[in-house]
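Every protein chain but one is kept in place in this view of the complex.
Going in written order, the chains are labelled A, B, C, D and E, and every chain counts its residues from 1.
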Amino acid sequence: MPNQPLQTLLTQNPEEGYALAVTLAQKGVGITQPSEEIRKVLRPIYSRDANSLIAASQVISIHFQTIAAANNYWRTWPRYFQ
Amino acid sequence: MPNQPLQTLLTQNPEEGYALAVTLAQKGVGITQPSEEIRKVLRPIYSRDANSLIAASQVISIHFQTIAAANNYWRTWPRYFQ
Amino acid sequence: MPNQPLQTLLTQNPEEGYALAVTLAQKGVGITQPSEEIRKVLRPIYSRDANSLIAASQVISIHFQTIAAANNYWRTWPRYFQ
Amino acid sequence: MPNQPLQTLLTQNPEEGYALAVTLAQKGVGITQPSEEIRKVLRPIYSRDANSLIAASQVISIHFQTIAAANNYWRTWPRYFQ
Amino acid sequence: MPNQPLQTLLTQNPEEGYALAVTLAQKGVGITQPSEEIRKVLRPIYSRDANSLIAASQVISIHFQTIAAANNYWRTWPRYFQ
Partner (left out) sequence: MPNQPLQTLLTQNPEEGYALAVTLAQKGVGITQPSEEIRKVLRPIYSRDANSLIAASQVISIHFQTIAAANNYWRTWPRYFQ
C-alpha cells in the first residue's frame, strides 16, 4: 500500500476507478492501523474469512460509488450534444 | 469470475445492470482474496450462512445503486420530450 | 422468488416501489445461493433472528433508495408547472 | 405495525419524515418475518441489545436519507424565488 | 436525549450539522427502545465496545450525509454569483 497523496478522483475508465476504490478502502485500514507489520499478520486471517471479504468488498463499493459520480459515470455524451 | 476489464457501467436494462452489480461485488472479493482456490473453499460456507448471504446482497445493492444512477435509471423520456 | 427479468425500476407508487426493493434484495440472495432448497432451510433460521431481520431490512432500504430516485420520489409536480 | 399501503414519501416536516423512516424500516422486518407473534418474541431481545439498536437506527438513517431527498430536505425557498 | 420535534435540517455550519446527525442517530435508538432506564443500562456496555462505537459512528455518518446535502454542504457561493 504505497502512501502517495491522492490528487484526483478522475480516472480513464471504470476499471481504473475500481482500482482507485480499492486503494481508498485500504487507505482507511492503513490510517487506522499504520503498522504494516501488524496488517501483514492480519491479512491471512481476514482474507480467508468470507464475511471479512464481503465486508471489504462493501467498503470498496462505497468508494466506487463516489469515484463513479466524480467521473460522471464515465458517460460519453451522445453525438448530438457534441 | 472472469477478469475482464470493466469498460462501462452502461447496460441495456435493469436486469443487465443487476448482473453487473453482482460482478462488481465479486470483483471486490476477488481482489482482496486473489486465490480462486481459497475462494472455492469459502463458497460453500458463506453460501449456506444466511447472514453472509444478506451481507453479499447488500454489497450488490450498493453497486446496483451506482449502476442505476449511471444509466439514468433506464428511464425513457416521455414522448413530449422527444 | 420468481426469476422474471427486471425490465424497469418505475412503479406506480411507493408501495409498489417498496415491493420491488424487496424483490431486488431477495434477488441478491438468490444469485449468491441459487439452490432454492438450501434457501428454504435457511429461512426459518434467519427469519427468527432479530439481527438478520434488521440486516435484511437494511438491504431493502438501499434498494428502496435507488427505486425512489428512479421514480423521482413519486413526486407530482405542483399545478402551476403543468 | 399497521399495513397501510405507502402512498407518498412527502411529509410536512423532518419530524414526520423521521416517523415515516421508522415505519419503512419496520416494514422491511415485517415483510421478511410476517408473523407478528414471532416478531413480538424477538422484540424484547433485540431492544435490549445495544448492537441491534444501533443496527435498527442505521436502517432508519438510510430511509430518512431517501425521505429527506424526496421532500427536498424540507427547504423553503428564499423569498426572491416566490 | 430530549424529545423535541425535529423542525429543520438546516444548521449554521458543519459543526452544528454534525451535532444534529448525532441527535438523529440517537433518536433511532430511542424510538426502538423507548425506556430511558434500559438505554442507561446498555450505555456503559456499548460505549466500551470498539465495534459498537464504530457502528454508532457509522449511523452518524449516514445522517451527516443527509444533513450536509440539506445544507448544500454549507457552501458559500463564489463572489461572482452574488
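Convention: a residue touches a chain if its C-beta (ideal position, glycine included) is under 8 Å from a C-beta of that chain, and two chains touch if they have at least 3 such contacts.
Just so it is clear, the structure is predicted and the values come from calculations on it, not from any experiment.
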Worksheet item: What are the shown chains in contact with the chain that isn't displayed?
Response: A, E
Practice prompt. Could I get the residues of subunit A that touch the absent chain, sorted low to high?
Written response: 5-10, 24-29, 31-33, 38, 42-43, 45-46, 49, 51-52, 55-56, 58-59, 62-63, 65-66, 69-70
Worksheet item: Where does subunit E touch the missing chain, residue by residue?
Response: 13-15, 18, 22, 47-51, 53-58, 60-62, 64-65, 68-69, 73-75
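The criterion applied here is as follows: only the chains that are shown with their structure count from here on.
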Worksheet item: Roughly how many whole angstrom separate the Cα centroids of subunit A and subunit B?
Response: 15
Fill in: Touching two or more other chains - residues of subunit D
49, 51, 55-56, 58, 62, 65, 69
Discussion item. By the document's touch definition, which label belongs to this structure's chain graph: line, ring, star, complete, or other?
Written reply: line
Discussion item. On the basis of the stated criterion, which chains touch which? Give every pair.
Written reply: A-B, B-C, C-D, D-E
